[in-house]
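Left out: one protein chain. Kept in place: all the others.
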Amino acid sequence: MDKTFRIAPSILSANFAKLGEEIENVIKSGTDIVHFDVMDNHYVPNLTIGPLVCDAIRDLSHNVGALIDVHLMVKPVDRIIPDFAKAGADIITFHPEASDHIDRSLALVRDSGCKSGLVFNPATPLHYLDHVMDKVDMILLMSVNPGFGGQKFIPETLNKLKAARARIDAYYEKTGRQIWLEVDGGVNANNIAEIAKAGADTFVAGSAIFGSPNESDANRYDTVVAAMRASLATV
Amino acid sequence: MDKTFRIAPSILSANFAKLGEEIENVIKSGTDIVHFDVMDNHYVPNLTIGPLVCDAIRDLSHNVGALIDVHLMVKPVDRIIPDFAKAGADIITFHPEASDHIDRSLALVRDSGCKSGLVFNPATPLHYLDHVMDKVDMILLMSVNPGFGGQKFIPETLNKLKAARARIDAYYEKTGRQIWLEVDGGVNANNIAEIAKAGADTFVAGSAIFGSPNESDANRYDTVVAAMRASLATV
Amino acid sequence: MDKTFRIAPSILSANFAKLGEEIENVIKSGTDIVHFDVMDNHYVPNLTIGPLVCDAIRDLSHNVGALIDVHLMVKPVDRIIPDFAKAGADIITFHPEASDHIDRSLALVRDSGCKSGLVFNPATPLHYLDHVMDKVDMILLMSVNPGFGGQKFIPETLNKLKAARARIDAYYEKTGRQIWLEVDGGVNANNIAEIAKAGADTFVAGSAIFGSPNESDANRYDTVVAAMRASLATV
Amino acid sequence: MDKTFRIAPSILSANFAKLGEEIENVIKSGTDIVHFDVMDNHYVPNLTIGPLVCDAIRDLSHNVGALIDVHLMVKPVDRIIPDFAKAGADIITFHPEASDHIDRSLALVRDSGCKSGLVFNPATPLHYLDHVMDKVDMILLMSVNPGFGGQKFIPETLNKLKAARARIDAYYEKTGRQIWLEVDGGVNANNIAEIAKAGADTFVAGSAIFGSPNESDANRYDTVVAAMRASLATV
Amino acid sequence: MDKTFRIAPSILSANFAKLGEEIENVIKSGTDIVHFDVMDNHYVPNLTIGPLVCDAIRDLSHNVGALIDVHLMVKPVDRIIPDFAKAGADIITFHPEASDHIDRSLALVRDSGCKSGLVFNPATPLHYLDHVMDKVDMILLMSVNPGFGGQKFIPETLNKLKAARARIDAYYEKTGRQIWLEVDGGVNANNIAEIAKAGADTFVAGSAIFGSPNESDANRYDTVVAAMRASLATV
Partner (left out) sequence: MDKTFRIAPSILSANFAKLGEEIENVIKSGTDIVHFDVMDNHYVPNLTIGPLVCDAIRDLSHNVGALIDVHLMVKPVDRIIPDFAKAGADIITFHPEASDHIDRSLALVRDSGCKSGLVFNPATPLHYLDHVMDKVDMILLMSVNPGFGGQKFIPETLNKLKAARARIDAYYEKTGRQIWLEVDGGVNANNIAEIAKAGADTFVAGSAIFGSPNESDANRYDTVVAAMRASLATV
């Protein structure tokens, strides 16, 4: 297991009236990835942002060295995947329940020039990975139910992270190829170390970061990101 | 017919990295309404922006005196109507084909504290208005097909505007209540006068405005909006 | 126009723990039709009762001389129509928006041995009748939005009743065949006369009847039904 | 009204084991158009044939001078329209209820290089034509319910044909452009003259033709087609 | 494994004209749970009874000491769960295929004040339990296909019961918390002992009970329930 940890601020919690500035600040504060949550009011009961917003932030995100990580909470997924690829997405993940043809959708993501991944809802079993490890660059485990507000980190996620980590490590043994393991939901400076110990290497955080600005920080979010990094350093 | 003309810039064509600034400029340039296009990748093949973006711009829009006019290109509509009302929408319109219970959805908009309206696709007949004039504050006629790019103003819309205007005027005769008549799609300084003559009083314009900034204008869009106003003054 | 008025208590407002007794009482109190509201939690946001309940009350309803009038608030309708016909329905009505093949669904109702009808939501235009008058035995106008609670009689229904009555009368002129005109929603002893004057001949009432039992009545609902009849007598 | 009558054999009634031969025979017998019925088991309860079959018969159909007239009984329609255009369709018609964006779907048919049309189920009102006459090359009235077997010509279709003819003639007066008026369902040599008198100029016939081969005819269907032509000559 | 056996008569087989009386009799005859089967004509091809019927029987069921166990054969489930909680349900179970967000739906059941459970169709694998044992109070295995009539107990259910029992026992070992294991379909006095031996502790029976009344029994169903109890006593 490679000990690089990536922090991925979810911009749903940023101020949308000045999104460009928010992204520049949060990345300069020491984070790595712009996590971009797409909801369609069908797969989840909310509607957020689409390709046009992705396109608006692509250059400024890439200029500060961030990847754009698009998490599709939409169903179906095939029609919109190329739109996001054209709009600058670097990684596109989707839920296996949201495609009738998972292998094909994964291939479509890669054929569009992006890294591909599958997202697992808290109750979704990991068996969807059985025959597609070759086509997956990232596995995202939801530690809350996507699209619903006010939830805490679901403890069972720790067991699930261990199981996913075991699959990834076994695959790495066999092939030498790394697959990232991301976690999303209720992650903060207090629990991030424990989550990393369970096997995650990429950490989505929304209100935990954007809800804790420090106006005296050079980049507004330096303090809160530093706290996360300090916790991760203990792993 | 009241000769007030309202211009409603569609913010889908604005720069999303600095949306707040764009809105302030465009309203100060002489427009009246923030037109907010919501697409869900189901009713139309695109996904745009949702309540969270509306909430982010509500105060700054209202501070410069603009109404927020939310056009739902989503199906179904009832679940998301209260979300937009809470997020600051002043007007909410939807397509009659997108609700099984149109009268109820119109009532839901009003009960949520907003003005309500119906939107007609280019081919949609007007008789959906037959029994709900009492519950409608605005009628929006699409002069292009919503959600698809690269279309021009559909000429038949002029006939349809006249028919809608006749219904509105007859209703006004009977009740004394004004209903706004909005048009959306391919409107620009060249055709806006003709469209106004056909009966429209509220004009959505996207790329016609945001695609013609004048960096030497005080508010960036003064010139282009002035050209529209000049055309309207000839009506 | 034939001056027979029919009252159709909606059993959704009856006590379901002793449904047989309720039906016998309400029919003996002077009503004519058991109105049976079927909701599927898809076409409307509620789920009520199905063919099995219809079957349980068929004999006792028919024994006291009542017709069973099944109003389908379900979508689609074709699969369940024969189930209700087998379960004893005398009349089956459905919403035109709930069938892709309205003419075929109407024929299916009749081929199953029942009277057929179309139901119009408050906003639904009457044009769906243009080419199927021959296949319709009853027209039901909703005066509230079906499936949602706490609504009052929608005044526009009076205009719509007049328009439906005109279509029915013109058809009767031409063919000599009677079509019933039913109204459902917010009907009570206070407004029933005005509704009848607008053209209705069949009146659904739920809580207005079952919510006003008189324990000293021989059949529990004699008083309230008598009040309705008295109003109707003034028409 | 132009007095050219076109006969369009529906190949669903042909022998699919030797489809090429069947088409050559039926066209040489005096018919004009290969009517191609596409059902998807969703919009109608049957599944028939798709673009691949169209492609297989395109050259031989065109070689004998026939147009291929594709009637889509599918929902939605936009994804499959270009497939049929590529597979050789000359005309593509669809049901207005099967597209959320009728004007756009009509434009898509034309942009794909085909003639476009709308199909009306027996109960579907003609108002869907109100604002799209400019985009329609053919109007098809169903005289049975599509996708269901064993039905007879619905008499009300004669009234509907007259109403559609009136719209077409009025449009022709104004624009000089011809729109074809097709009828499909239960048409045969006995009723075809009456149907033509009501305004139809293009006649789909399936089993009426393919179910009446005459093995001594040069082209197998000469006799039956001649009988239809003879009836039409009386109009 | 705790050796308490619970019998849950399915009221779909009761007489709906006098449902209150039926429930009082069957519970007094020695059963424990009112099993309430909700079908929506979408997830299964039948429509049965909804919250309003539940509400009508809540007090009389609770007065005779019965729990109300609502089995949702509907899709989706989230909108209707609170309705049943308000209508008196004690347990609410649903099918994992019927919710996009299983963990969230289970939480919603509990937050509404009820015990929660998952139902497995005959072919549904048990892996849906992998990460939600903490949120499940009952597991229901279908031993027939829900919503279809005339089926016998599927023998493979015995193997599946053993597998489910093993999961429950392992979980109990670790946590000390009991999860009930219910079986539904084709259960009767002849096979109930074998089913109990395979691991079930809660037994749904419909026609096996309500189809065998004994008019000389004090509570109509004493004899048939006693026969079941006698079989269970041999386990």
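Before moving on, here are some points about what is shown:
Labels A, B, C, D and E are assigned to the chains in the order they are written; within every chain, residues are numbered from 1.
The rule is simple: a residue touches a chain if its C-beta (ideal position, glycine included) is under 8 Å from a C-beta of that chain, and two chains touch if they have at least 3 such contacts.
Worth saying up front: this structure is predicted, and the values here are computed from it rather than measured.
Though it is not drawn, the left-out chain touches A, D, E in the full complex.
Of the options D:Pro9, D:Gly50, D:Pro125 or D:Gly186, the residue whose C-beta touches the omitted chain is D:Gly50. Considering the full assembly, D:Val38 is the residue among D:Ile7, D:Val38 or D:Leu232 that touches the omitted chain.
As for the chain not pictured, it touches chain D at residues 12, 15-21, 38-42, 45-53, 56-57, 60, 74, 79-80, 83.
The set of chain E residues touching the chain not shown comprises 43-44, 75, 97, 121-127, 145-148, 154-156, 159-160. Seen across the whole complex, the unshown chain contacts chain A at 96, 100-104, 106-107, 127-128, 130-132, 134.
Definition applied: only the chains that are shown with their structure count from here on.
Summary of the copy comparison: rotating chain C onto chain D for the best CA superposition needs 120 degrees, to the nearest 5.
Chain A and chain C have Cα centroids separated by 53 Å. Touching two or more other chains at once are residues 127 of chain C.
Chain contacts here follow an irregular pattern that is not a line, a ring, a star or a complete set. Contact annotation for chain pairs lists A-B, A-E, B-C, B-D, C-D, C-E, with touch applied as defined.
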